[in-house]
Each structure stands twice: as C-alpha cells, then as structure tokens.
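Input: one structure, supplied below.
Note that one protein chain of the assembly has been removed; the remaining protein chains are unaltered in position.
Letters A, B and C mark the chains as written, and numbering starts fresh at 1 in each.
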Amino acid sequence: MAEFEPKIVAFVCNWCTYAGADLTGTSRIKYASNVRIVRFPCTGRIDYMLLLKAFDEGADGIIVSGCHPNDCHYTSGNFHARRRWIMFRSLCDFTGIDTERIKFSWVSAAEGAKWADIVNATVASVRELGPYSEYKKVAKYPEREVSHG
Amino acid sequence: MNIDKRLVRKDSLEKLFDILKQNSKKIFAPSTKNGKISFRDAEKFSGIVTGYVQTSQSSKEVAFPRTEKIFDYSKSKDGMSVKGIDLKDIPEVILWGVRPCDATGIGELSSVFNWDYKDEIYNNRLSKITVFGFSCNNSDEYCFCTSVGGNPGNTEGSDILFTQTGENSDYLAEIITEKGLAIVSLAPDLFEITNNIEKNKFLAKVPVRFNHEEIKEKLDKFFESKEWIEQSLRCIGCGACAYVCPTCACFDIQDEAHGRKGSRVRCWDSCGFSHFTLHTSGHNPRDVQSQRWRQRIMHKFSYMPERLSVYGCTGCGRCSRACPVDMNILEHLISIQEVTV
Amino acid sequence: MVDLIKRAKELIESSAVKVVIGYENGTGNRTRALFVEKTEDADKLIFDSRCIQNLAAYVTKREVKDKGKMAIAATLPVMRSIIQLASEFQVNDNNLLVLGITPESKLIEFENLVEVETFVHQYQIEIDARNKEMLDRLDNMTKAERWKFWIDELAPCFKCYACRAACPMCYCHRCTVDFNQPQWIPVPSHELGNLEWHIMRAIHLTGRCIDCDACYNACPLYIPINLLTKKMMLDAREHFGGYQPALKGEHLMSTYKPDDKENFIQ
Partner (left out) sequence: MSKIGVFVCHCGENISATVDCAKVAETVGNYDGVAFSVDYTYMCSDPGQNLIKSAIKEKGLTGVVVASCSPRMHEPTFRKACAEAGLNPFMCEMANLREHCSWVHDKGEATTEKAIDLVRILVEKVKYNHSLNDIKVPVTKTALVIGGGIAGIQASLDIANTGHKVILIEKDPSIGGHMSQLSETFPTLDCSQCILTPRMVEVAQHPNITLYTYAELESLEGFIGNFKAKIRKKSKSLDEKLCTGCGLCTTKCPVKKIPSEFNEGLGKRTAIYVPFPQAIPNKPVIDRINCTYYIKGKCKVCEIVCPTKAIRFDQEDEIVEAEVGAIVISTGFTVKQPDFFPEYGYGKYPDVITGLQFERLASASGPTLGEIRRPSDGKVPEKIVFLACAGSRDPAKGIPYCSKICCMYIAKHAMLYQHKVHGGKSYVFYMDIRAGGKMYEEFVRRAIEDDGVNYVRGRVSRIYEKNGKLIVSGADTLLNAMPVEIEADMVVLATAGVANEGAEELAQKLHISYDPYKFFAEAHPKLKPVETNTAGIFLAGACQAPRDIPESVAMASGAAVKVAGLFSQDELTREPIIAVVNRQAAPVYSSCVGCFLCVSACPYQAIEKEEIKNRNGEVIKSMAKVNPGLCQGCGTCVAFCRTKSIDIQGYTHEQMYTEVMALLNEY
C-alpha cells in the first residue's frame, strides 16, 4: 500500500502569506506538494465554516496563514481573525475536532523560507496523525468515494 | 381476515423477543435516553421500557426516516448516471410497542405517499415493517385519540395488538394481519388459545373532547379568523411539533453534491418554519407565524380529510408535549370549536 | 403576582403600552407566555419559579412587535437578553418597557434600558453546579472521547430548530442554515449536518449568549447543547476578560485587542 499522502488545504491572505509563498517559489525552495492554496483578500475574510468544509470534503490538515500582527494590509483584519480563531479553536477542541490538524501561522511576504517550513512541518505532523478518519466517517467520506468506483 | 385472539403470558414476551432475534429480526422498541423514551434498535429485552403513555417521538421514522438517500448520481463527459438505492438493502423491521394512535398514523402517512405518485421507497419500507401494537392502559391530559376517531385499543394499523390485562398481568394478543400471523408461526407455543377476553375494561379512559367533523366544517369558514393570531402569538416557529408528529409528512429534497458526484436525499421539513414557503422572488405566502399555525391545523383537519379522506391527526398529543412554549393543540381545537364564526 | 397584575392593568389602561408580555399557567404544571392586551387578561398573569422561559424571544417576533409598544415581565436572564438585543439595535426605549423581576421575585420598574443595564450589571453570570460538573467531565475527557460524546449526543437531533426559535439572540430572519447559495450547513439531520449546525450556533452566540438555557429547555430531545454555549462563554471570559451585555459595549467578537493571546500561531 502506498504511503498515506495527506491532503492539506491552505487558506492564506493575499498580501502577506500568498506573497510569501510566491517568494518561496522565486527562491526555488522546495517543499511538500500536498498543499493547495486558496487565496483570500485578508485573513479577516476567512470564514471558519470553510475550514469545516475542507474537512467535510476530505482534507486531512489545514493551514491558515496571514500577515503578522500590525502588518495587516487592512490594519486589523488579522487581529479580528485571530480573535475568531481563538474561539473557533476552543470550540473545535471542546467538540473533539482535532485542532492539531489546523495550523495557524503568520507568514510575511518576506518569509519565503518560513512558508516552506510551515508546509513541511504540517505535512509531516499530519502524516504522523494519519488520515482524518473520524471526521471522514461522520462526513460519510469513504462511502462517497466507493459509491461509484 | 378475522381477528384471532390469543393469550400471551407475561413471561413469554421476553421469549418471543429472543425468538424473533434468533430469526435475525431487527426490532425497534422504546428505550430511554436522556430521560426521553424513543424507538431505538433493541438488542436486549431488558432495555425495553413499558408503562409509558407515549414515546417522545413517533414511530414514523422507521417508515419515513428524517434523512434518506433517494439516489446517487455522477456526471461525466458521457452524461449523467443515476443509481437508485437498492431496495433490497432495506431491512425487515419489527416495531415493538407502538401505541394505537401511532399505528393509525402509519395509515395516514401512507395516504400522503400514495395519493398520486406511489412512493416506492416508502412503500417498500412499510412493507417490511411489522407493527407490534400495545394498547394504552394509561393516558394523560394531552391524549385525545377518541376525539379524532381512535381509541386506546384501536387495532387499525397494527399487525398484532397486545393489550395488558391488568397490572403485571398477561397480554391479550390480537392477530390482525398476515404479517402478524407470520410472527405467531415463529413461536406458536407462546400464543395460547384463550376465551374471549373483554379488553375494553383494561384500556385507558380517554374522554371525547371535541367533534372533528364539526371542526372540519367550522374550518371551512374560519380561514380569515383573528383567532389564528390570538392562538399563535406564543408560537416561536420551530418544527418540534411536526417532527414528533406521526402523520406530518412534509419533506425537503436536497442534493448533497461533491464535485461530479452526489446524492439526492429526502429529509423532514416543517410548515412551521418561516422559510418553508418563501418564494425566490422574496414573496412569502405564509409570512407570519399565525399563517403557519393556521396551515398546520387546516392541513390536518380540513385539507387532508377533504383530499385524502383521512384526518392528519391521531390524537397522540405529542406535539403539545414537545412544544417548548406549551402550544396545546387540544386546547386550541376546543377553542376553535367554541368560537363563533 | 399582584404588583405585576396591577401595573399591567395601568399600562394597558393608560395605553402606555399595547401589550404586556408575561407568564400564565399552562397545561398541567407548565407555565407559558401570556400576551396581555386587555386589562381583564392581566388577571391571568403569574410569576413563580416555574417561569423560566426566556420571554425576550418574543420582543423580536413580528406579530408581537407590530402591536406597538411592549412591556415585558423580565427576570434577570430576560433583562440580560434585552440589553444584548438593544446593543444590537433590535429593541429600544421607544418600543419596550421593562418590568423587572428581581432574583427575590420583587417587581422593579425601569425608566429606560440604561437603568436595566445598571441593574443587570450588579449580578455576574454564573454557571450552575450541575452544568459545571458536566463541563469538567468533558474537560477531563480525551479528544476522542469528547468527539464520541458529541457525535452520540447530537445524533438524535432532528433539526426542529426549537433551540434557535427559543433563543432571544437568534432573531435573524435568515439564519446561516437557511442560506443555500452555497449550502453552508447540510440541511439533513445526519451526523455531519447536526455537528455543523450546532458548531455554527455556538460560534454565532459567542459573546452574545447570556446563558439563559432557553435552547436546552426548548429541546424536545433534551440534548445538552447549552454546554456548547456555556463553554464558549467560559473560554471567552478566560481569553478576553469577563463580559456582560452592555448597551454601548464593545461586541466581544467584532472587536479585538492587539495583545489577544496567540500562543497557537506559528
């Protein structure tokens, strides 16, 4: 059986982390190809429901990343996002959703290397955790997979 | 067929349960969780509760699940392929401990699923259900089966109806249908021949509180009444009444899509919800709660008898018990009867 | 409650208000909401320890609101709800008069919502021992146990939305679950649909819930969903300091502090 390849979805802001990931590219720093980036204007725009949707659809891990505090292009979107994450994480933890599968980070446009590190670390830790089968079971994920071969 | 009456010893009930289990029957019976008695898959006889007036949810879910897949679909370049659910996968089920009002409800539900289109999935589920009715020895202030044509020992809808003959006593078993007979044939020894037992004296006394025919007639001229607003001011518009009701049959069709694949599912819906009738345009013919309350009563006591020749209410009283704000349907029906149009 | 009946009669008679929302005796030992529009109906008003329904849910109900100025018999949780509703611009002094009922069951009338706020702020929101114990039990579980606990507890939920309907803060005309382009929360009441609905409900009530337990009391299936909002309230307290509904307060979740804790962010 092939080694488990985690599916990682990254929700990033346009101005810092997306640009940071661009810099990773420009700097030709290699990282695991398991991650797929979804671009948002700002972390403030990231709806917590989208994180759940990613798990619904079979993601094994999630990265949420934006500008460092005080560096937000929109001055305070990331502060608002952070407060939401605090409560969202707390609720996830309380309901038993695996918060170890959701990595939050600040990656600036200058931190190309940090982006590669974040991705690699997330892929490694999710690989360790294995497929998120508890959630997939509730989301009837495998059933969907096999129903039409 | 003629109703065959047998005696089942109190102790034989567990034996019957075990025999049915040995015959790999799935048994749904009332059990308690979080203080609520509901029909659940019963593994052991000891888990089954007795002596309850009514389960908090009706047994309709076994025939009409709150969520059920109708078909799977997938899209490809060659077009769309649809795969219906395999009816063979639907299990044979014994519904144990159904009160006569619920058993009657099954008939009312069936009339909705068969009046024009014959709903294959529903009918298939129904065909695989054997209803073990249990007559009511007790009732409470919410019960009003007798006002809507039922009674605590009504055989309608049951395949077998058990009536306990006094506290801690044996059961009178009325074998009503072929399905019931089939059960008897699995454990013929447990069903003893008996003299004619007068079951009525063991049944709960449920007084007749209103005349449903009269109510129906009244409702025909009652549509514009202010009474609806008065009655429903405290209604908060949830769907608890509809979801515990044995006859409410409203459903929503949803596509759960995942890329090129997906499933179409049917799930319960309620006319009490404000968005139930919301049009795309933004217009909502039942814009306020009083209109939705009116719809609930009219549907059960006017539209259904008119179109399907059945009443949409079995008098089980569940909606009143479940209502978080004490909307008591019996009280409101009585007041409709009393109000002069 | 004689004082309340008397006051309700005066208010109706003088047309100071069009409707007084209070409690009356219901079926069996139950109590329920009463809407007094005529003085003679005021005699049906009662108040005792059974009266726990949060009547604030009615002040945003269209058919009640449309009657004109309302007065409401308000216990502490109801008053808290009203302050939160006022801070969200749903009620104001022009459309609502509060007839307060103190924790000692005394009638106390307020000139305006500012006075209600002052009164309410004398009391902290406390979680009762039974629920505290449940929360502790959950805290001591492993993540997997908590997951199982909630999947099992939420399994019977058939999405009748009684919790939503009974909650004074769930006054939105279009709830997120009613939003279908896209369909954020699955409509069916399967495991996923139930989990996501209750997570969303808890998040939307974070910083707004005043812990009246109306959701739990309304649930026809006794699902302990109030634990979710209680936990959110406790955690919000821990992270951002205590909160009380306030007329001109900063909303907990639509504001921030530059030094909010972020030890989980890399």
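We take it that a contact is a pair of C-beta atoms (placed from the backbone, for glycine too) under 8 Å apart; a residue touches a chain by one contact, two chains touch by 3 or more.
Being a predicted model, the structure only gives us computed values, none of them experimental.
Trainee: What shown chains does the left-out chain touch?
Mentor: It touches the following shown chains in the full complex: A, B, C.
Trainee: Please identify which residue in C:L138, C:C175 or C:I199 touches the non-displayed chain.
Mentor: C:C175
Trainee: Spell out, residue by residue, where the missing chain touches chain A.
Mentor: Spelled out for chain A, the touching residues are 5, 7, 9, 14, 18-19, 21-26, 28-31, 33, 36-42, 44-48, 50, 53-54, 57-59, 70, 73-77, 80-81, 84, 116.
Trainee: Given the full complex, what residues of chain B touch the hidden partner chain?
Mentor: Residues touching the hidden chain, for chain B, are 75, 77, 257-261, 281-284, 287.
Trainee: For review purposes, identify every residue of chain C that touches the missing chain, sorted by number.
Mentor: Residues touching the hidden chain, for chain C, are 88-90, 171-176, 179, 181-182, 184, 204, 250-251, 253-255.
We adopt the following convention: only the chains that are shown with their structure count from here on.
Trainee: Calculate how many whole Å lie between the centre of chain A and the centre of chain B, each centre taken as the average of the chain's C-alpha atoms.
Mentor: For chain A versus chain B, the centre distance works out to 46 Å.
Trainee: Return the distance between the CA-based centres of chain A and chain C, expressed in whole Å.
Mentor: Averaging C-alpha atoms per chain gives centres 34 Å apart.
Trainee: Which positions in chain C are in touch with at least two other chains?
Mentor: Only 190 qualify.
Trainee: Touching at least two other chains at once: which residues of chain A meet that condition?
Mentor: none
Trainee: Using the touch rule from the top, collect the residues of chain A that touch chain C in their complex.
Mentor: 48-49, 52-53, 56, 69-70, 76, 79-80, 82-99, 103-106, 118, 134, 138-140
Trainee: For chain C, which residues count as touching chain A in their complex?
Mentor: Residues of chain C touching chain A: 138, 143-151, 176, 184-185, 190-192, 195-196, 198-200, 202-203, 206-207, 228, 231-232, 235-236, 239-240, 253-258, 260-262, 264-266.
Trainee: Give every residue of chain C touching chain B within the complex, in rising order.
Mentor: Contacts found on chain C: 26-28, 30-35, 53, 57-58, 61-64, 156, 158-162, 164-166, 173-174, 178, 183, 186-190, 193, 217-224.
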